[in-house]
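With one protein chain withheld, the remaining protein chains of the complex are depicted in position.
Take a look at chain A:
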Amino acid sequence: MDVPRIVRTQISTSELGPPKELLEGVNGGQVGLLEVIKALGEYLTSPEDDVRLKGLTFLSNLLKVITPSKVNRQATATLTNFYLSKLDDFDSLPPALQGLTILSKLPTFDDSAAVDVYKGIVENVNMKSYVQATRHLVYVLFDSLLATHRSALKEMGTAFVNSYTKMVDGEKDPRNLMLLFSIDRVILLEFDVKDHIEDFFDITFCYFPISFRPPPNDPYGITAEDLKLALRKCMAASPYFAKMALPLFLEKFSTSTGQSMKDLMLSIAACIPVYGAEAVRERGSELWEGIKTEVFYSSDTSIEAAALSAFESLIRTLYPTEKEPATGLAQDIIKECLAILNEPEKSQAMAATKILAAMLRASVSAGIFAFSQVFPQLFKQFNTPPLPSHRAPLLSTISSLLIAAQSVYTPESVRRQSQERSLEPFRGGILDVLREGLRTEGLKGPAIKGSEACVQIAGFWGREEVEDVVRGMNDILINDNDPETRAEAVSALTTISTFHPTVIEAITLPLMFHSLPDTAPPASDFTGRDKYRSILGSLTELCAQPALFQTLVIRVTTKLDLLASSSPAQDADDNMGEKLDGRECTVVYAWDLLNSLVKVIEQKTKAKHIDLSRYFDQLIPRIWTLVISAAGPRTGGDQPLFRDRRLLALVGRIGEQMIYELSSERQSKWLEAVYNAFEKGVWAEVVHAKAQVRLSGSSLRNGASSSEQDLIALYSTAIQGLKNDVRLPFDQLAAFLSSKVHWTIRVARDQWQVKYALDLICAFVNKREAELRDSLEDVLTNIWNVEVQDTSKDLEVRKRALLVYLHIVKALALLRAPLAYTALDRVIEILNLSNLDPDYVGYAASGFGILASGKGKSHLTAKLLHAQKLWNHVLAKLIAGDKEASGKDRLVYLVAFASLLPLVPASLCLSDLSTILPLILRSLSLSDPKQRTNAITTLTSILETASDSKEVDKAIHAKAVDMVQSLLKSALIEADVPSSPKVRIAALAALSLFPDVIRFEALHTQKSTVIKQLGRALDDPLRSVRKEAVECRAKWYRYGNAT
């Protein structure tokens, strides 16, 4: 290899990175490093600055990339000396520093070399004359030396420390400071800095407090917070700072505000423990004065929090152990707080409470002493208050202290109430005030919170005390009129039930169930209904606990049985009003009872409780009995309660959830029973009491009554809850499917029954796609050719057929089965027939909404990316169709597009925004509010996720005006345009995003129009819409105002 030639070429062409062949040569051992240096010789020593710089840079770049082991001891020494000789050369300094940094990391670089290099820099480099980047290189080298040869530098002693502080003095660049602060910290911690502490104080505390504001678009991404944290670590690195730092802190109290005050507090919190009790004690009361001001008068909660952490740090430092008597400062502070608490309703009393709570958190001895002083006074005030209004804030104070105690004595903490016994002397007093609070109007809230805290303090309360407060809370649940207080009590009881489930089971539950009425309150009894609803609401919260769920199941099913047997017979004719009342009220009550079961079951499924399947036999056959026996024929036109479809729907939902929790084996067994019931009319196995069932056969047979047909809800939900691998009680899957398709299209009486039948078909196909695969194509083609396309058939039949068709497509599309897409093409094709058969084609277009519902909360199987695949397939065809069509015929494509929108995640839209955004904007002019809501929802999620990409940003800014104008139209009620509260709320919520997402320049022309138009939305008939309008308008008022 011709090394001199290579070097010459590189230098003369200013290509200063080492070429690959040279690098391989050196790494492979064919070329010696010295050989390269020799070849570089003339450049390295050239009198021309420019050439010399190139030579040096080339050398350093080479060093950077070669394998470290190729630089032997001798080469290291030679190179080090060579670079050292360049340090006084102004232009050559950067490459020399880089070279030295690389060398300093080599194993062949020894301690004496490190000292030489350090000295060389200190003697030859005048920092002030170099730019930031060069200074940075110096610090990087220092950092490297400190990392690899710390002990050698340490041995330099004074010489090192003195020169270091001079070198770094006056640095201002944030990037360099970040590095320096970390170096400073190492030196402060490791080196003997005691005698030089003043110099270090000068080079660190001169930056405090940091008031740095990064330039906009700062490429280095250093924030003020980064700098503050780094500096804070330096300041807290050495106890020797104490003497100078504490006066500085005290002085800053009077001049700092806002962010710098917060910084000051956090710095104090970090430094005091390092500076030590002795140093801090002298200035303790002065520190307290400063901290106090921020706790008592601060208008910013984050500063207050910082001040409290400084306070905790102060107390922790002064009273570190139990043995430290809480005398002096702590005593004064407690005295001060007690005086303030004499006016417990004032804002400073809250601050004093926070101080006392912080004291407990910070120190055992000060905490115990504080409690011993404050509780007796608080009890006395509470029991004989000068003003009755004092009691609520007093109890709040007590509760806050108990909550602080709870946060200290957690099971995870090392502190134990059983050891410290800080609350022990006040056991009786605390229970007394809490009990009193639980039964006194206005004191219940704080009493609940305090009791909840006490229960959770390990080793404090025994069972009797817990029972005591639980009784108080029960009373609130049953008798209190304020829903928020009741909610607080429920949440407290729920907490308690995790610690003492038996107490809740034995005391709370019986009382609550006892308070539930046996018959529905009459229509006029609004309070009665509110009351049982509130009790049911509380039970739903409580009974999700595995220990309490069984009681709920038993009690609720008993109530339902009672309602079913005593439900008022419905008179066939006269007295409409009365009839509606009595029966409707019972339906409502039964609905509420069932709904509480639904809610608990959903809660438990979400929390993955495994005990649900245990209650299947106890629950499902029982509630199925209610509805199945109700469906049977009755004499005299009697309408049993559980024929009501609203109740049937809930029973179905409970069934689906519970079946889904069963193992495949138990599912198979249950399915067989269900199959025999519905297909063969053998009902005995699915009900709890056979005697009550008066059905004479399958409820799906031709000629079954409407109420029997309604039982499809049970069948459908049972199948929806199945797992995919369940053993079926029949072999002919295709025949089963066709019979259900037939029933849906020809037999089902109305849309309610059709809906359940469709869900059944969809679930069945989705779960059994593999076994059905061969026959599905025929099934679909058959439906399409025979039912859908035959225009001579009844319109209702054709519509139902299309629904079945689309539900099968949906089941397949979720699995990404190819058949789904070819089958769907047929539907897309007929969209161009809208002038021939406008009704049916319009129906088909909005039918895409079926596909948009996706998996949802159902138990269907959905493969990854199913939405993407379907969307990509359909979108292209819809766009093509839209382009070919003209005039009104384009509308159906838009309807199909808008109906499908809920399917797609925002990320998918963002990737193709330029195509989709115009379509969405056009969809906003559709008349159906539902489709507009879809378009707005998609638009909202686009706006919410738009931030990262430049192109998206550009696209939404370009269309911002259009979007705002279209949205405004949907936000208002216009004559002749159908609207819904949903679409108006969605439009207003979308409009309130613009001020956050779109830069003001793009929309400043719209501000006044929007505000004016929104003025009309403020007068919307519905409260929920007005609320959205108010906040939206408030945002637009602020839009563009400099903050």
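Methods note: a contact is a pair of C-beta atoms (placed from the backbone, for glycine too) under 8 Å apart; a residue touches a chain by one contact, two chains touch by 3 or more; residues count from 1.
One rule holds for everything that comes next: contacts and distances are computed from a predicted model.
> UniProt name of the unshown chain, from "Cyclin family protein", "MIP18 family-like domain-containing protein", "Splicing factor subunit" or "Mitochondrial import inner membrane translocase subunit"?
Result for the unshown chain: "MIP18 family-like domain-containing protein".
> Which residue, A:Arg890, A:Lys930, A:His957 or A:Lys1007, contacts the hidden chain when the whole complex is considered?
A:Lys930
> Would you indicate which residue among A:Gln639, A:Ser846, A:Thr861 or A:Gln965 is in contact with the undisplayed chain?
Within the whole complex, the residue contacting the unshown chain is A:Ser846.
> Taking the full complex into account, find the residue in A:Thr45, A:Thr67, A:Thr257 or A:Asn479 that is in contact with the omitted chain.
A:Thr257
> Which listed residue (A:Lys243, A:Arg890 or A:Arg1026) would be found touching the missing chain in the intact complex?
Checking each option in A:Lys243, A:Arg890 or A:Arg1026, the one touching the absent chain turns out to be A:Arg1026.
> Among A:Asn126, A:Ser151, A:Ser347 or A:Asn702, which residue is in touch with the absent chain?
The missing chain is touched by A:Ser347.
> Which chain A residues would touch the chain omitted from the figure, given the whole complex?
Where chain A meets the chain not shown: residues 257, 293, 297-301, 343, 345-348, 350, 392-393, 396, 442, 445, 482-485, 523, 526, 529, 533, 580, 584-585, 588, 591-592, 595, 646, 751, 754-755, 799, 803, 839, 842-843, 846-847, 849-850, 853, 899, 928-930, 978-981, 1015-1016, 1018-1019, 1021-1023, 1026-1027, 1030-1031, 1033-1034, 1037-1038, 1041.
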